[in-house]
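A single protein chain has been omitted from the complex, and every remaining protein chain is retained in its original position.
After this line comes chain A, so read on.
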Amino acid sequence: MSGADYCPNSPEEVRRMLDAVGVADIDDLFRPISPALRAKSFDLPPGMSEFEMLHRLQTLAGRNAQGLVHFVGGGFHDHLIPAVVDHLASRPEFYTAYTPYQPECSQGTLQALFEYQTAICRLTGMEVANASLYDGGTALAEAALMALRITGRSRLVVDGAVNPFHREILATYLANLDVELVEIAPKAGMEDDARLRAAIDDATAAVIVQNPDFFGTLSDLSGLAAEAHGVGALLVASVYPISLGLVRSPGSMGADIVVGDGQSLGNPLSFGGPSFGFIAGRREHIRNLPGRIIGETVDRNGARGFVLTLQAREQHIKRHKATSNICSNQSLCALRGLIFLSALGSEGMAELARLNRDKAEYAKAVLGAVPGVEVLNSGFTFNEFTVCLPKVAEEAVVALLRKGVAAGVPLGPYYPDMEKCMVVTVTERRTRAEIDAFARQLEGALWN
């Protein structure tokens, strides 16, 4: 029994269609498939009405811990989402459309993505951006591949302070290619690019960094960019978009390719996806950008219009010679990012960034005052920082989870010599009371 039926045709209409085709019944249409090839099993439960389905999924969602207070990041952040984002992105003309292959009847999506590209360029201080990639980690991998194409070199230097998940994705993408991936051990919590500068040579395609890095430390990338450029290498920077409301843009620091994850711009946590990856670069490299790009043009009557452009780089035309295999991107999530940025505007983004930093600095102070807790970062941070505890951080995290607080990301699994440390994330959503309570609970977990 099927619980839902979105096939509209009545038995009578089906009959008339079969007649038009010239077959006796629907089975006849599957005759080209010999009996030997037919499904051996299709053992699925009977269907449910939408009401039963929703009840079942509500019950399932109820098996997640409710109301955890998040101080965890790891690439996804608990941010406010203005109601306009949901309302406008939920317009079915946006969310039930497809790739804008016919520009005349897709100007809504096309113009929105052109505006998105503009917003990303302005935020990152770059000249060109595409219409989005899958997520921050895959965007980093695509940026690395782009740098290899541009320079024709095969050596990549990656800072060990880049998000470990993103480094893992990068390594996975490169595993079958003839590329030397050099990972430089981080000096956790320190603003120090000497170790990276020392690793760059004239065979290097790019040096890949994150700002703020996985430990929360903000750096000026200018010196590193100059060093890379001096030997013909590129600087690839992964950035946290909210921070750019306050922090100098990676473009102005000399980055050549800028990527990041757009989840924090109006996309819910949604257990890790969907979000979107952004990628921006310099105009001279536009033909090496992966994915879709929207361009402005005029129509036959001189009216302004927007189209998919530079498609000759893409897989549907270039097949195995394309810049990337990307076909779907994350348009709707990118649209959410654009609506978010428009609703907040210049001042709103600056204020949001300040709120994040203010709350995090407050948390840094109160957690740092807990006996035995040491803040590792010596320089500036944005909304994440690293604390080291008098015991294994995983133990404290487990104890706090039981009290409804997701305290931070323990570093042991990713940096074996840092098992007493964890990265704490504080967004604008955390209140002073939650931060104070967190400090008390951490003290209790450490000393009781």
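One rule holds for everything that comes next: contacts are C-beta pairs under 8 Å (C-beta built on N, C-alpha and C of every residue); 3 or more make two chains touch, one makes a residue touch a chain; residues count from 1.
Note that in this section contacts and distances are computed from a predicted model.
*Asks:* If you had to name the missing chain as UniProt does, which of "ABC transporter, permease protein", "STAS domain-containing protein", "Chemotaxis protein CheW" or "glycine dehydrogenase (aminomethyl-transferring)" would it be?
*Replies:* "glycine dehydrogenase (aminomethyl-transferring)"
*Asks:* Of the residues A:V409, A:V424 or A:A445, which one touches the chain left out of the display?
*Replies:* Checking each option in A:V409, A:V424 or A:A445, the one touching the absent chain turns out to be A:V409.
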